[in-house]
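The complex appears here minus one protein chain, its other protein chains still in place.
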C-alpha cells in the first residue's frame, strides 16, 4: 500500500493555518490538513450558562457542523449523534487548557465548521480551535491571555490501515482502517483524551502503544506549527 | 454623509469571486463583496422531490445559513424566519434561469453559507449561486450546461440612506436605510424579483424608479464580473 | 380570456368586512374577497418581547395560518416557509402604521387564519388586520387609538395573466400568472412593500409601472371600504 | 345562583348550525352553542394510514385546535396535552358511527377549530362533526352515506356547579364546577364515551346517575337539531 | 370463555408491591399486577411551576412512559397521544388527594415507567403512585405526610368481554373488550374519575352500573393491599 502523494506512515498531511480569515469574529482560523478544511471561529460573550451564575468562573463551549457541500454527496444540516459526540470532545478538550477562574464570568464560544471533509475533521477542529481561542483571548484580554490559557493543545488521528500503523488518516484510509485512535494532548505533554475504536476489528495493548507513539510525534509537529502561526501572539514568553 | 472608503453612490463594493474554493462540491464559490463573504456550493443529485416523481423534469433548491461567527456577536445556528425567506428567494431566483425539462430528473442543491456578514448577503448569495451552479452543471453535463441554463442571473440591493439613493448597501448603511430594495435580474435584462420594503418609512413611485435604475446598472456590472470569473466555462458562446 | 363572473381587469372581487365576528378577541374581523375568507383577530398584551424590555416602546407581531379545510385538498397544520414569509410581511406592514412610542410597552398580537383560500390571502390578511387592530386599540385606548395609528393600510395583488395586467387575482388566475406583485400601501399614499415575482417568467420596467397603477387604484377602493366598515370608529376625524 | 340569561338547569344554550360555511371543504359546519363557536370541516382522501394498507377498510381521524384569538387572553398555537386528549376523543367518537368496511380505503379528516371558546368546545366539536361528516360523505358517496354511517352522534357536558347538577356548562360554570362529565351518545341511544372528572372534588354513584339523566335529555335535543339542520340530507329515511 | 389462570370475573390478578425498589428516588415502587409491571418513582423539588409562583401552594405532576422492551414488539420512546392522555390522568388523580396548601411551595414529580405491559398499565400506575408519593412525603415531611394527603387512591379497569363484565382486564381481554371503563376512587369512597369507552361498541346505563360495582369491589381490595404494603408508614392512624 502506497499512501496518497507518497506520504510516509509517520508523516502529517501538509498543514495550512490562516488566522483572521474573517473579520467579524474575534478569532477566525481557516485550517487545512491536506484537503480537510475547517473554519474555526472563537467569540467571547460576557455571560455564563445558568449553572455557573454567580460563581465567578467562566465557560467554554463548542459546536461542530459539516457544511452541506463539504462531502462529495451533500450532507444535511443537522446535529446528529456523530456531531454531538465531536462537539462535546472539542469543548472538553479546550476546557482542559482554560483556567476558568482566570477567565472570569465569560463564555468562549468555539464554532468549527467543516468546509471540506477528507478525514480527521475533529482533530483538525481541535488544533485550529487553540489558535482561534488564543486570538480571541488576546484581542479581549491582551497579555492576560497567557494566564488564562495553561498550555497549547493539539490533536491528531492515528490508525491501523492494511495492517500498518499510520499517522493522520485521510478519508480513504479512515474508511478502511481496522483501528482508529484520536489523541488530544497538551503542547507540553500530558494526554487529555485517548479515544480508540476497533472499527470492525480489535486491537492489542502493544498496537495501542505503537499508535500513541505515532500520535505524540504528530502532535509535537502540530504544536510547532501552531506556535509558528501565532508568532508574536503566542500567549507565553518564547 | 461620506460612504465607507469614499464609494460613490452608484458604486459597488470590491467584488472577489473564487471558483473551486473547496474540492468536494461540484460547484464551490467563495464570493466577497467588501467584507461580506459567502461560500456557495452546488451539488447535483440524481433524484427529484416526491411532487416531481415520474414527470421527467428537474428541480433546484437552496438553503441559506449564517455561520455563528459571521457577525461580531455570535448568531445561533437555526433557520429562523429571515433565513427561510432568503432561501426561498434564492431558490425561486435560480429556478428562473433553469430549463427544468432540459435538466431532466435531477436536483440541483444550492447551499449559501455566510462566513462574514456586512450587508447584502442575500443578493451576494444569488450572484455567487449562478457561478456555482454553472460550474456544477458543466462538470456533470459538459456543454449541455448552456442549454440547461437560459441566462445568467445576479442581484444587488439598493436603498435610500440619509435621503440619498445608494447602490450595494453595507451593514451600517442597511441598518439606517429608510427604504431597502433587493433586485434580481437576468444578465440579459428581465426582472425576476423586486422586493422593496419601507423600513420604518414609505417610498414613492419616483423613488422606486430611481432605485431600480441604480440597481440595473449594478447588476450589469455584476454580470460582467460573473462572465470574467467563468472565463472559458461561461456556458454560452462569447 | 373572460375573468370569473365577468370581472373587469381593474375590478376587485366583492369585499365583505364583518367586525366583531367573535366576542373574546378585542378585534375580530371576518374578511371576504370573493371566496377568499380570512379571520383576523387582534389582541393586546401588557408586555413586550425581551429585546424591548425597558425601552418604553411597544411591538406588533403577526401569525398567519391556513386551516386544514381551507383548500379543496386538506393542508397540514404547520408553519412552512410560505407561512413564515407571509407572517413576516403582515407584521412588517402593520408596524409601518403603528407609532410604537405612542403605543407604549404593549404588544399587539395579530392572528390571520385563512378559513377558505382562493388567492390573495396575504393581502386580504393585511387589509383585514388594519380593521382588527383599529378595533383592538380603540377598545383598550379609546380615542388615543388615532395617535397610535399613523394612517390606514391596505394591500392587494396584481399580476399578468394571459398577457394582460389584472387586479386582485383569484386562485385560478394566480396559478397561471406570469408575474405576481403584492403591493402594500398607506391609505394616504406611500408604498410600504412592493414584492414582484416573475413566476416562471420575467417582467419589464414598463410592465411593473402598469401593475403598480392597477394596484394603487385597488388600494384606494379598499381604503374606502375599510373606512365605511369602521364608521364612527374610524380612528381619525372624518 | 342564577344561570346566565336565566337558563334552567336542564336547558341547552341556544344552538346554531350553519352548513357550508366555507366552500372548499366537502363538509364545513359553523356550530355555535351560546358564545362557543367551532368551525368543523370534513374532507375525504383516497388513501389510508400505513397500518391499514391493503386491508380494504377506511379510517377517520380528527384534529382539534383553538385559534389564538378564541379566548380573552391569546392562546399559543400548539397541540398541548389537552388538545391531544380532545382530538383523540373526537376521532374515537366519530369512528363509533362509521362502518369502516362500507367506507372502503378512504380517510375522513375531521378538523375542529375553535373560533371562540366559552366552555363545552369538545362536545360542540363532536356534535358539529357529525353534520360535517354526513355532508362530506353525501357529496362523495351520495346515498351510500346512509350505509357508511350507522347512526348520528352528539355530545354534551354536564356538571355539578354550586351543588346543583346542570346541563351544558359555559366557561364560568365549568371553571367553578366540582364535577364535570362529558357524555357522547348515539342518536338512537347507546353510550359511546362517559368521562367524569372530579375537578378538585369527588362524586358519588347517585350524583353520576343524575348527571347522566341530564346529559341524555340534552343529547336527545341535539340529535333533533342535527336532523333539522341536515333536512333532506339526513342520511337515513325520515 | 375461561379467564387466564382460571380467574373469576370479579377477581384481581395477583398484586405485588415492592417499596424502595431503587434507592435514589425518595419514593420508588415496583408494582406488579399479573405480568403488568410498573416502576413508579416520586421525587419532591422545592420549587413550583411558573403559574404558581408566590402563591404558597404546591403542585404534583406526572409522566408516563412505556420502556421499549415492555411489549413483545419494541415500542418507540416517544410521548404519543395515548401517553399524554395517561399522564394527565395520573396527575389529575393524584392531585385529588393532595392538600396543595399543606404541601407548600413544592412539586411532587411522579414518574411511571412501564417495564412490562399486559393491560391495565394506567390504573396500575395510579395505584402504585399512591404508595410512592406516600413514601416520598414521609421521607421529606415525616408525620406531616398524613395532613398533606387527604386519603388513599387506587384505580382499576373493568370491561365487557365476550358479553360478560369482568374486573382487571389483561391485554388479551382488553384488546377484545367491547367496553372498557377505568375507574379511579378514593380509599374511603368518592369517585375521582370514570372513563368509559365503547371500543367499537356502545354501552347502556345498566351495564355501566354493573361495571362500576365490579370496579368498586376491586378498588376496595387494592386499598387494603396498599395499606398492608405501607404498614407502619401508612400516613394515618390505623
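We just call them A, B, C, D and E in the order they show up, numbering each chain from 1.
We adopt the following convention: a contact is a pair of C-beta atoms (placed from the backbone, for glycine too) under 8 Å apart; a residue touches a chain by one contact, two chains touch by 3 or more.
Please read these numbers as outputs of a predicted model, since none were measured by experiment.
A.B. asks: The chain left out here touches which displayed chains?
C.D. replies: Spelled out, the missing chain touches these shown chains: A, E.
A.B. asks: Of the residues E:41, E:84, E:123 or E:182, I need the one that contacts the missing chain.
C.D. replies: Residue touching the chain left out of view: E:41.
A.B. asks: In the whole complex, not just what's shown, which of E:111, E:151 or E:193 touches the removed chain?
C.D. replies: E:111
A.B. asks: Kindly state which of the options E:52, E:67 or E:102 is in contact with the chain not pictured.
C.D. replies: Within the whole complex, the residue contacting the unshown chain is E:67.
A.B. asks: If the hidden chain were put back, which residues of chain E would touch it?
C.D. replies: 21-25, 28, 35, 37, 39, 41-43, 45, 63, 65, 67-74, 77, 109, 111, 113, 115-118
A.B. asks: Extract the touching residues of chain A with respect to the undisplayed chain.
C.D. replies: Contact residues on chain A toward the absent chain are 81-82, 84-85, 87-88, 92, 96, 181, 186, 189-198, 200, 202-205, 208-209, 212.
Throughout what follows, only the chains that are shown with their structure count from here on.
A.B. asks: Using C-alpha centres only, name the chain that sits farthest from chain A.
C.D. replies: It is D.
A.B. asks: Taking the mean of the C-alpha atoms as each chain's centre, how many Å separate chain B from chain D?
C.D. replies: That gives a centre separation of 52 Å.
A.B. asks: So how far apart, in whole Å, are chain C and chain D when each is placed at the average of its C-alpha atoms?
C.D. replies: 33
A.B. asks: So which bits of chain B are touching at least two other chains?
C.D. replies: none
A.B. asks: If I apply the definition of touch given earlier, which pairs of chains qualify?
C.D. replies: A-B, B-C, C-D, D-E
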